[in-house]
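One protein chain is absent from this view; the other protein chains keep their places.
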Amino acid sequence: MSIEHRDDTGARFGMWLFLYTEVILFSGLFILYAVALSKFPQDYAVASHKLNVWFGGANTLVLLTSSLTIALAVSAIQMGRKKQCLTLCWVTIGLAIVFLINKFFEWSAEISHGIYPGSEQLAAMGPGVTSFFNLYYFTAGLHGLHVLIGASLIAVVAVMTAQDKVTPERYTLLENSALYWHLFDLVWIFLFPLYYLIL
Amino acid sequence: MNPLTNPTAQAVDNVLIYIFGFSLILLLGITAVTVYFVIRYRRSKCPEPTSQAHGHLGLEILWTVLPTLIVLTMFWYGWSNYLGLRQVPDNALEIKATARMWSWQFQYPDGRRESKLYVPVGTPIKVIMTSVDVLHSFFAPAFRVKRDTVPGMETYVWFTATEPGSYDIFCAEYCGTGHADMITTIEALNAEDYQQWSQPVVSAEPRGLTVLNEQGCTGCHSLDGSEGIAPSLFQLAGAERALVRGDRGEIIAIDSDYLHRAIRQPEIELVEGYDPMMPPYDEQTISEDDLQAVINYLMGTATAEPKPDARQLLEDNGCLGCHSTDGSLIVGPTFKGIGQRGVTLERDGKTVEIQVDADYLRRALLKPNEEIVQGFAPMMPAADYLSTAEIEALVEYLLTQ
Amino acid sequence: MTDDTHAPVPYRTFILIWLALLILTAITVAVSRVDLGALNVWVALGVASIKSSLVIFFFMHLRQESRLFKLGLLVMLMILAVFIGMTFLDVLYRGAM
Partner (left out) sequence: MKQTTLTGFWQESPRSGVLGWLLSTDHKRIGIMYLGCIITMFLVAVCLGLAIRLELIAPGPTIMGPQTYNATFTVHGVIMIFLFIIPSIPAAFGNLLLPIQIGARDVSFPRLNLLSWYFYISGALLAVIAIFSGGGAPDTGWTFYVPFSTQTTTNVNLAAFAAFMLGFSSILTGINFVTTIHRLRAQGMHWGRLPLFVWTLYATAWIQVLATPMLGITLVLVMLERIFGAGLFDAARGGDPILFQHLFWIYSHPAVYIMILPGMGVISEIIPTFSRKPLFGYWAMALSSLAIAFAGSLVWAHHMYASGMSDMAILIFSFLTFIVAIPSAIKIFNWISTLYKGSIQLAPPMLHALAFIFNFAIGGLGGLALGAAAADVHLHDTTFVVGHFHYTMFGGTGFAFFAALHYWLPKFTGRMYNHKIAMIAWALLFAGFNVTYMSMQAVGIQGMPRRYYDYIPDFQPLNMVATVGSWILAVGLILMFANLWRGCRSGRPVGQNPWGAATLEWQVPSPPPLENFGAEDPVVTKGPYEYQGVVADEY
């Protein structure tokens, strides 16, 4: 394009619009959850106890902290502290990896107990418990996928920051990646009590 | 179309006439005004517009309020008449309907099953419906009633036939290849005919044929050799068929075993060229006796000596106290899937893995404690007091579990 | 354009918000150990809403954005409520009337 047009607010607004679409995407799964919960409240409580609160709690901490570090990274670049910003980005990615590893151990434990979609052992536990675990796997799976995408996005932006393509004057890219990252913190804030903490 | 004096049709028709009447007036009005304007203000006659009005608040309010009032009457009339379609009169005769690809089955309070819906004239009928596979929809245009049948759920419609006659029932929810052929009828009979129909009939018809008709099998499978969406049942005994099982194809001669499998578990072996769309018929749907009758009818053999009923044997001999049939663990291994699974056995202090077959089952029945499935205790009593025929019946039965 | 950037948020604010989030998380876990019946889910959702507004307004800078952004969020939440709420018009009343 011959005339470079720059509109940072527009870019942020576009990102927010995109985040809305992500929220609606997840809301489909939350609708299924809500309906099933109202149908099988007892079974859901039983199934929820089979999940490990410690895994879930640890992951909550990890995600909240990563949200903090990426928010700090944005402030850092605004104030021109490139080095701090880079460190904070890499810490965020590190936390994302911790989150995924944690998830991996949690899931392998459950799968080894025969709890996974389509398993016979799960089917034997009745429709309520089955529906809980089916939804749990798909919601957490979709969430995990997005965490993976978000971490990759931050990695790309961090490299660009190192190459001075993201600068204190021009940091919308980092800000938008941070917005994306916060969203999956948000989703987890709801996911955690709904799946791990029902009495 | 049939004469429509029945209550449900009248409730719906009144709403239809009301809405279509208003719609016609509005449509004619809109069209007439448009055509008049287009002719009256054509450019050759009016080279420049004679008004530059940007709008008129009063008019906007007028044509917001007026349509609102009209549509609200439509809504209310439509809703109140709909309630009439949902409130079933107290004295209604309840008939259960089961929809499956692609047939209907109606079950009367006395247990009688039919593929057509026979009803007495003048009595409200409540049809309580469900589906065993996918969504279908019970649609009787003459009564203006329609409701989907949903697997795992019960839905209902009600209607009263006011005149004797035969009225179509369509499936209105798309359900696959045979959707358009999933047609049956409501046979409205006057009191006398209905009385006669509802007498238990001593049928000269073979039991197997009755079952085939009751279950709606003939909706897809012809009895006269004509081709349809499913293989014909004409002259089956000994006929050769190309089957596809998994990825493998083979040619077999049809026998009773094959027919048994083909009805209980139709998805496992397919006749070449046909899609896997036949629903399995379990014992709740067709009892073992009825199934045998169907097979005998199709194979053209008489029922000389009744085969021992394996399920009954399992119950009578207490087998089910330890072995479940639904996959749950009681004391011994479950019967569910026993015919298809591999087991790890301890035999003479050694561990071996085998695939369950007829031989193994015979051994396990007659000398149960010589080979023990890993993880279970050697405590089963031998069933050597059963006759050979009974053992064979059990083996055959278990293999198909 | 001047309206395109906003002043950097000091580190201190973010850290305080983070601490608040941790405390709220601890509260959710603690409350979930007390049997409140059906109320449990609503308390959990309430705390989660507070947590998410903290994230949205501070971490995501919504506080500093123009009215358009806030209005957009409101529209989205309204539509979301409609989608979930109106689905329950069916689910809750099945077989009731």
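So that you can tell them apart, the chains are marked A, B and C in the order they are listed, and the count of residues begins at 1 in each.
The rule is short, and it goes like this: a residue touches a chain if its C-beta (ideal position, glycine included) is under 8 Å from a C-beta of that chain, and two chains touch if they have at least 3 such contacts.
Predicted, not measured: the structure shown is a model, and the values here were computed from it.
Although it is not drawn here, the omitted chain touches the following shown chains in the complete assembly: A, B, C.
Residue in contact with the omitted chain (choice from C:Ile23, C:Leu36 or C:Leu68): C:Leu68. Contacts to the hidden chain, counted on chain C, fall at residues 68, 75-76, 79, 82-83, 86-87, 89-97.
Think of the hidden chain as still there; on chain B it touches residues 1, 11-12, 15-16, 19-20, 22-23, 26-27, 30-31, 33-34, 37-38, 41-43, 46-56, 59-60, 63-64, 67-68, 71-72, 74-75, 77-79, 81-86, 133-135, 137, 139, 141-142, 144-148, 150-153, 155, 168, 170-181, 183, 229, 275-276.
Touch with the hidden chain on the side of chain A covers residues 1-3, 5, 7, 9-11, 13-14, 17-18, 20-22, 24-29, 31-32, 35-36, 39-40, 43, 117-118, 123, 126-132, 134-135, 138.
Operating definition for what follows: only the chains that are shown with their structure count from here on.
This structure's chain pair with the greatest number of C-beta contacts is A-C.
Chain centres here are C-alpha means, and the one lying farthest from chain A is B.
Overall, the chain located most centrally, as judged by its C-alpha mean against the mean of all protein C-alpha atoms, is B. Chain centres here are Cα averages; for chain A and chain C they lie 15 Å apart.
Each chain gets a centre from the mean of its Cα atoms; for chain B and chain C, those two points are 46 Å apart. For chain B, the set of residues that touch two or more other chains is empty. Chain contact summary for the complex, chain B toward chain A: residues 327-328.
Considering their complex, residues 6-9, 12-13, 16-17, 20, 23-24, 27, 30-31, 34-35, 37-39, 41, 53, 57, 60-61, 64-65, 67-68, 71-72, 74-75, 78-79, 175, 178-179, 182, 185-186, 189-190, 192-194, 197-199 of chain A touch chain C.
On the chain C side of its complex with chain A, the touching residues are 1, 3-5, 7-11, 14-15, 17-18, 21-22, 25, 28-29, 32-36, 38, 40-41, 44-45, 47-48, 51-52, 55-56, 58-61, 65-66, 68-69, 72-73, 76, 79-80, 83-84, 87-88, 91-92.
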